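Below: one structure in structure tokens.
A single protein chain has been removed from this complex, and every other one stays in its place.
Chain nomenclature is as follows: A, B and C, assigned in order of appearance, with residue numbering initiated at 1 for each chain independently.
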């Protein structure tokens, strides 16, 4: 398959956080879930209890649909609340706009992603305000959703204040707020706030809760904060082949992930490693940060020679699509101190 | 979630083969795959080697796309080779027609499933011949695919002869042959033929290779026997959220499954248990088989009182939608001899 | 373009009612509408007044959306009230199932047309009752609409009683009733009832009101009897390219058509000509009616030699797809007495 990552390079570490396996607690949960005969399609006990566990974490009765991919979560969430002629406002760098091969358009039946320039990786209220319009005019696609990514594609994290300001505009126009939380945990521990504060208390209506990158195998969840937004989602899940028959295995991953603060522990570690890496790079004086390091991603402008050297050392430096010269480095739940040191040493050599 | 299976009953055994966990070899493969940092999106080594392993099994260079659900496999396979205005001929009982909430229609952009009455669970060449038509006339949806299910939804197995006869008509009209192999292994060991014989040697162009039911967690594969049919499939996979980032975990399941004849062993066991169950039921004289037991599903007409008794004993008897009074019993890779005996004893009490 | 009708034959009369031009009153209305500068997209006066005129005809405040084709009317009407995973129950011969190249599937985003065998060209309540099911089960496409064709594809006309019986079942299950009225006027004058009686008073929720065949150029209308069903229709119309900018020209056709009972006069004439033709054919004793002649279509089994003779005389005998040997003859608003005589004479020669 044709993908962005060159398979011939050996050291894919720092290439992304999806190059990792599952953390021990999640693996353990999967092994444990393997026992016994249980009802399929999410009617097993693990899946059932998940609703309560997530409701506790979010301090609200939420509705949870486990899925196996982030693209599925995003596209399904958006399609549940947008008409086929809806406008979905998002940052031009956003995963839904750039990295899902048009999944939101496919699932919604043709909704339009309206790309906003933003400031760095974040949507600005000013631009959003100017973009929303055309209500009720049949010639125009109709404003329906604002989608933000937390943490953003640039490794930045929206403050609660920023989320609230965007939500306010969104709701004033009767649109809905979607959060792509592929790196939800990394943003959460970065802000040091509660899951409730970063979502529904700040105006989020529907969340793609990411878990794969931060320690699962293939487990995400659509989390709905308002029952009325469920709509046809159960049917859309089945209809798209995302209602797995042995759902217990996805649910078990999520269970292992959110139990005993495993997810927060993993995210804290990844963020710390990113900070260490970021600080180390900046201290060389040759390297400039492109965006502030606020979660587990580091964006730096590396001199061309440095990139070539790293590649010759078998690191896989994807020169970000965001900008030709910017390199993205990603840490994960299992990034080791010595791996960061080794990388920094390779750089300064 | 609203599904067909009542979660309150305890003994879901025999309710389906998707109530089971993974077999030990598959679980082991998953655990083993968890180690290390590897490229995502199917660019890992396990995924890479899979192409060769399947090619060996099918005695032909095949192209393999792992997926996490059978509905995804079917819908993606069909959408890769049908235009949006295509006719897909299938048995009226087929999973794609009845049990996928319209996934084929969604993925193809609106193709029409043409339901055939068939004989029991199988398509007949006579009816198929009479149904295909309207070529080139813009008013009519255009014949594009014939899809058969092996083993069928009634637990029967198409003979090689029958597959070939259907393929012949299909190809004579320049249509393509799809096989829904949700229970591929069960059919294969039932016929005691080679994977090649049951597929491309009999005219199958594209196969949904099922593995979940017969010992995996969530692993299926689209297998393409003619490179020209790949079309846009890589993009369709990504676009539908079915290109998992940590693909190694799906590939590992498939690897564990097809290595060392695990899949054949599992299927043989399941079929044997079905035979034992079927024989036991028929020997009561009160019970009639609805369809011959040729794989791992038993369809019987049970007296209403017997169903009630079984339910009272906490068995979960789904009264098949195929016909009000027919009960479906499914055995699996881990069905135990004593479980069959226990069930038969409950019946005859 | 590849269509069903062979263009080389000269005498396409009786081949269909869409081989005719517009009746004088409709042409006059179009010419009159050409004057002046008026607002586009249906905001002109003619379009505005149409709502009131149709409301008067139907004895109820209806909502009217003019369109330029029957396929558009049907597909748009169905898509306004069916989810993408809906079941639309219809006769297996119905235009939406057989003659629209999958337009309903396209517009609805993949709904499933469930073909019923019916009795002759009509749906039966018994079969309908047995087909509707699976409510709330995510594996199944969900019952949403029952669509009947009036007059039917076989030239028969549902009685009010029959419509009411079907509507009753439909509404009992909370589905909606659609009527494909491509030959609405012909059915209406055949039954000699009021437009209200044949529609909402008998349970019809949404109507495709045909006008093209019976004296217009390209004018149909979607007529909605319950405001709540309008849904997103205005956007769907625009989104599909069916909101014409110079809408006045479609509206003018409809205006000329429904004013001064032009439509009823045209339909009566066409039906009378069909009756005359039908009677003449039957009186030959060699020819048997396939279906009773109740509107403006005659279905007869002609001996093969007779078909060949007619074709040699340059008549264009489309051997109906419904059944190999059955020939369909259609009369129209402008069929002349002598044309019927000439045809009968050719037959008996």
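Following the convention adopted for this analysis, contacts are C-beta pairs under 8 Å (C-beta built on N, C-alpha and C of every residue); 3 or more make two chains touch, one makes a residue touch a chain.
From a predicted model like this one, the values you see are computed outputs, not experimental measurements.
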>> If I consider the whole complex, including the chain that's not displayed, which of C:39, C:133, C:231 or C:303 touches that chain?
In response: C:39
> From the list A:105, A:180, A:205 or A:255, which touches the chain that is not on show?
Replying inline: A:105
>> For the chain left out of this view, which of A:33, A:62, A:77 or A:113 touches it?
In response: A:113
> Taking the full complex into account, what residues of chain C touch the chain not shown?
Replying inline: 1-5, 7, 11-13, 15-16, 18-22, 27, 30-31, 33-44, 48, 65, 67-76, 100-103, 106, 212-213, 217-218, 234-235, 237-246, 248-250
> When the complex is taken as a whole, what residues of chain B touch the one chain not shown?
Replying inline: 41, 83-85, 109, 138-139, 142, 232, 234-239, 243
> Mind pulling the chain A residues that touch the left-out chain?
Replying inline: 1-4, 84-85, 98-102, 105-106, 108-113, 115, 133-134, 136-141, 321
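In this section, only the chains that are shown with their structure count from here on.
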> When chain A meets its copy chain B, do both sides use mostly the same residue numbers (more than half shared) or mostly different ones?
Replying inline: same
> At what distance in angstrom does the C-alpha mean of chain C lie from that of chain B?
Replying inline: 41
> Could you state the distance in Å from the CA-based centre of chain A to that of chain C?
Replying inline: 51
> Out of chain A, which residues touch more than one other chain, so two or more?
Replying inline: 41, 234-235, 237-239, 243
